[in-house]
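Omission of a single protein chain aside, the complex is shown with its protein chains in their original locations.
Presenting subunit A:
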Amino acid sequence: MPHIVIDEARCKGCGLCTIACPKKLVALSDSPNSMGFTVAVFSDASQCTGCTLCAEMCPDVAITVFK
């Protein structure tokens, strides 16, 4: 099943991935990483198409996509 993996340590919580996903599967959480950034989380892998758009938008290359 296509899915993404968000590297929490690298995520800066900018939210740019959240506006990229056509299916709105990525959202910002309230949980901070060790840098204090509230990280992005992925939900509902059953709907992910592996289109890579979220990863293409991430300025910190924190998202890996599997298909």
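By definition in this document, a contact is a pair of C-beta atoms (placed from the backbone, for glycine too) under 8 Å apart; a residue touches a chain by one contact, two chains touch by 3 or more; residues count from 1.
Here is the rule we use: contacts and distances are computed from a predicted model.
Enquirer: Report the protein name recorded by UniProt for the chain absent from the figure; options are "3-isopropylmalate dehydratase large subunit", "ABC transporter permease", "2-oxoglutarate oxidoreductase" or "3-(3-hydroxy-phenyl)propionate hydroxylase".
Expert: Its UniProt record gives the name "2-oxoglutarate oxidoreductase".
Enquirer: Can you name the residues of subunit A that touch the chain not displayed here?
Expert: Looking at subunit A, the ones touching the missing chain are residues 9-10, 12-16, 19-20, 37, 50, 52-53, 55-61, 63-67.
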